[in-house]
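Could you have a look at this structure, given as structure tokens, before my questions?
Only one protein chain is missing from this complex, and each of the others stays in its spot.
So, chain A:
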Amino acid sequence: MAAASSSDSDACGAESNEANSKWLDAHYDPMANIHTFSACLALADLHGDGEYKLVVGDLGPGGQQPRLKVLKGPLVMTESPLPALPAAAATFLMEQHEPRTPALALASGPCVYVYKNLRPYFKFSLPQLPPNPLEQDLWNQAKEDRIDPLTLKEMLESIRETAEEPLSIQSLRFLQLELSEMEAFVNQHKSNSIKRQTVITTMTTLKKNLADEDAVSCLVLGTENKELLVLDPEAFTILAKMSLPSVPVFLEVSGQFDVEFRLAAACRNGNIYILRRDSKHPKYCIELSAQPVGLIRVHKVLVVGSTQDSLHGFTHKKLWTVQMPAAILTMNLLEQHSRGLQAVMAGLANGEVRIYRDKALLNVIHTPDAVTSLCFGRYGREDNTLIMTTRGGGLIIKILKRTAVFVEGGSEVGPPPAQAMKLNVPRKTRLYVDQTLREREAGTAMHRAFQTDLYLLRLRAARAYLQALESSLSPLSTTAREPLKLHAVVQGLGPTFKLTLHLQNTSTTRPVLGLLVCFLYNEALYSLPRAFFKVPLLVPGLNYPLETFVESLSNKGISDIIKVLVLREGQSAPLLSAHVNMPGSEGLAAA
């Protein structure tokens, strides 16, 4: 804890103008074992004793052990297993009665579990979706054995091809089956009524009829079948149902249900849909060019984080964009009531938490691990507490100093720091200067000498090339009869090497027959089992590896060249040749 806090305050000091950080480090536990999303964090005075608790819908390591944890101060107060992974947690007031202790709602799978005083209180399940009547009809027929499995399959297929809504899972499973298994499946399942159940993807709260801080709130649920539901806080009946073109991922609500409200839903298709009280369908839509990773409303502005590492501000139209230094992992609202500040916090993949008011950066917090969920509010008896959990399951709690004031600007205005850095211009040596002077004095002579040498070089190259062509010294033969290519590979450390010749007939159609390979080498240094052998017929295009072993006889580490000649039977001039530079033998020569 101590180590982390010191490094953290250093980093913050560099970021903010003041010498010390705006934050007090209250708690850091890298082994807290909390793995969750911002949506599953909630702060509330669950017992009505003025002591705010932290509610965590914990997915557990690897999403394997879903638990509901309630933390008081740095300690886990209660912990209870959940039947399924929690998608969202929210606290809300259910009724007007005293004592006004908020209830806790936890969305998980198709249900919302409601706790009061941390005791299970309600379980709300999403209503079943109506099955496709045609599909229902088919299964009814199957139940009465009026349809054989094959026809059933065909009919179901045709429904799947055309119908808007998907089939029930029972039908989908059936369509996957082999012919032999169908009968048994139908018999086993025909008596079941077909069902379609959806699940909750996101949840938030909406004030019922008063704007007060402690007013009764409704739960707003987003479901996998592209709907939004508003639940009555007391009876848990569905007050309103709205449909969306895509599956909602994040919700942001303002207003009161009975008066007027605005609902923004960021969806999986990368769009944000805005709904009003009287609309069953979205009023309008903001299209992002990337997936949203967070949606926060600050006053009238919707702040969206996108997968393109940027924050966007929208009202009806795009207001601004800020580029982040790394991918955004999570976002939440920072609301400091005492100073009337609302800002957006974004946890980034590079271990920073950045706080923005509109597009102005207010503060950067450096954390030892990337923050994956965060929330800000009253915790314990402290008003401005920031709670963060990290990718590795750590828990960080920071308290905003009472004297701290967020000021815009800081590091962002003015020229970038790189501007003050010196250019790294390569230095020149004394030798370079001397040579420059020499060139000035004798430039003409140098130029002439160079040109002469260049001509000579070209002449020699041309001569050597001509000679190589005339004596077939190159490993490529382009004669019309035997277009061949040869390359040699030597393997091994010695004293025995493997020499592999790759011989290829590069003509398109004609095979080559009657070739010989001959090795020329210093017999004092190397011995080969066969220095001369016949090459099999070469089919055009194929690569023929011809292997032979070479034994190095010298124990003094001398190496030499082995010449490989490819000859045509009855001709003494080689078709092509290769010089193989043998490596020195690294093994001990045979004594």
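To be clear about the criterion, a residue touches a chain if its C-beta (ideal position, glycine included) is under 8 Å from a C-beta of that chain, and two chains touch if they have at least 3 such contacts; residues count from 1.
Quick note on the criterion: contacts and distances are computed from a predicted model.
Missing chain, UniProt name from the options "BBSome complex member BBS4", "Interleukin-6 receptor subunit beta", "Queuine tRNA-ribosyltransferase catalytic subunit 1" or "Cryptochrome circadian regulator 5": "BBSome complex member BBS4". For the chain left out of this panel, the touching residue among A:His189, A:Arg276 or A:His502 is A:His189. For the chain missing from the display, the contacting residue among A:Asn132, A:Thr330 or A:Ser477 is A:Thr330, taking the whole complex into account. The residue from A:Ser338, A:Thr444 or A:Thr509 that touches the chain not shown here is A:Thr444.
Of the candidate positions A:Gly60, A:Pro166 or A:Pro583, contact with the unshown chain belongs to A:Pro166. Only one residue from A:Gly60, A:Gly73 or A:Pro110 touches the chain missing from this view: A:Pro110. Those residues of chain A that touch the chain absent from the view are 37, 59, 62-63, 68, 78, 80-85, 87, 109-110, 113, 115, 118-128, 160-164, 166, 169-170, 172-173, 176, 188-189, 191-192, 197-202, 224, 235-238, 247, 249, 268-269, 287, 289, 291-293, 307, 318, 320-321, 323, 327, 329-330, 349, 372, 415-416, 418-428, 432-433, 436, 439-440, 443-444, 446-448, 450.
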